[in-house]
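One chain of protein is taken out of this complex; the other chains stay put.
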Amino acid sequence: MSAKSFFQSTAFKCIVVLLSIVLLCSVFLTICNALFYVSDDERLNRALSELYDGESVTTELAPGADALGNGEEVGRAVILAARTVTSDNHAGDWLIQVKGLDGYNGGTVTCWVVIETQENAVAGVGAVSISSNEGQSYIGRITQDFLNGFSENFTGEDYPDGMVSSGASYSSTAIRNAVNGALDYVGNALEESGEAEHE
Amino acid sequence: MNKYKKIFLDGVIFSNPTFVLVLGTCPTLGLISSAMSAMSMGLCIIVILTLSNVLISAMRKVIPNEVRIPCYIVLIATLVTLLRMVLEKFLPDIYSALGGFLALIVVNCIILGRAEAFANKHTVPEAAMDGLANGIGFTLALTCMGIVCEVLGSGSLFGAKLWDFSIALFAQPAGSFIIFGLSIALFTKVMDSVTGNARSKRQAEEARRALEARRGTAAKEA
Partner (left out) sequence: MTKQAEQTTQVAVSVPPHIRGRRTTRGIMLDVAIALLPSAVMACVYFHLYALMLLLVCVVGAVATEFVYYFIAKGGFAKKCSRAGEVVKSWALQFDCTSIVTGLILALILPANTEWYEALLGSVFAIALVKMLFGGTGKNLVNPAAAGRVFLFISFSLSVGVLLVDGTLTTSSTYLSGTLLSEGALSGGASYQETVELSLLQLFLGNGVATAAIGETCKAAIFAGYLYLVVRKVIKWWQPLLCIALSGFVSVCLAATGGTFDITLFPDYCLSGGLVFGAVFMATDYVTSPKGTYGQLVYYVALALLTAILRHFTHIEIMSFTILLMNLLTPLIDTYIVRKPFGYKREKKAKEAVK
């Protein structure tokens, strides 16, 4: 086939059309991605409004949180971010973004956990909200009652194995691991800062 | 106008994509355990279907027949990605309610089916109307089934709890399957009786007119 007949054939036309459509769409999507980008700050604000029911709360990075890097493993959870509340309402609360392991199908659940502190000691668990998950098909079965149960049943110890939301036992395990991990992390951080103060 | 009305009625009722064509059953079965997510999926499908029909109809002269499927898929995937970005930015609740089914819209049979069957043979306004009609038909079907499944399976309606009694089977895909099948049966029965009535009425009307015409000519001849 000569070059000229190739350029006139349908094969060439097909390739050109397909490639140009792909190119145009990619350029369009790139522009849209930049337009509609959801920054980390915005995600944090969304999580805050969900945890505090729309109250406006300001936060800052918790002491020692820049050492977290890609996540610090505590028990069966990975701490991704830690912030402390600086506004007058809910002062002393720690906001921990933690990924709980042992979920359904070996997946994980990432939650935001509010740890209430008083006089440099852990005093309770506030709201728990689910921010994302990996492979949890039954995440929809996690009821708000189950998530509220963490703040209602706070004993100071780790939450026991029996605490599950029926129909989603593995996802509940991951969430429970996340909350326990957050509790341990905040407890350790407060102890260390308490020791540092005493020194 | 009559042409558009016919397209609209076909899409919503007579060729309803869920009950008559039985297309796009994957989101149907996965999402009708909650009425809110069913309606959200329906609204997303309306948007995507209309836009994709318009685009494909506008480009029907340009795209050669041999590469039409890859081109359609690229266009539909672009639209779905755009929808995902918009939802994540402005409506994150719907985004997390739909979960993985949002990305599955790309391979939803309704969109590619209408593109193949209608959009690449008709003009842009007609294709837009068809997309809108099929989307509305899909949304209505899904919302009705979602309401039934949610009331039976969780005792709530659009999230608001009605009563404590619930039959847990209908909160699961197995129950969705059962409700889907029963809905198709009910829809077919209703359609048959409605169109059957219309057809027999029309036949009776025609017979009457023919009889009067014959009487008229007989009277004239007499």
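For reference, chains read A and B in written order, and residue numbers begin at 1 within each chain.
By definition in this document, a residue touches a chain if its C-beta (ideal position, glycine included) is under 8 Å from a C-beta of that chain, and two chains touch if they have at least 3 such contacts.
Keep in mind that what you see is a predicted model, and the values were worked out from it rather than measured.
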Visible chains that the absent chain touches, using the contact criterion stated earlier: B
Of B:168, B:190 or B:213, the residue in touch with the unshown chain: B:168
Residue touching the undisplayed chain, where the options are B:147, B:178 or B:191: B:178
On subunit B, residues whose C-beta touches the chain left out of the figure: 167-170, 172, 174, 178
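Just so we're on the same page, only the chains that are shown with their structure count from here on.
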Inter-centroid spacing, subunit B versus subunit A (mean Cα positions, whole Å): 36
Residues of subunit A that touch subunit B when the two form their complex: 10-11, 13-14, 17-18, 21-22, 25, 28-29, 32-33, 35-38, 46, 140
In the complex with subunit A, residue positions of subunit B that touch it: 34, 62-64, 66-67, 70-71, 74-75, 77-78, 81-82, 85-86, 88-89, 92
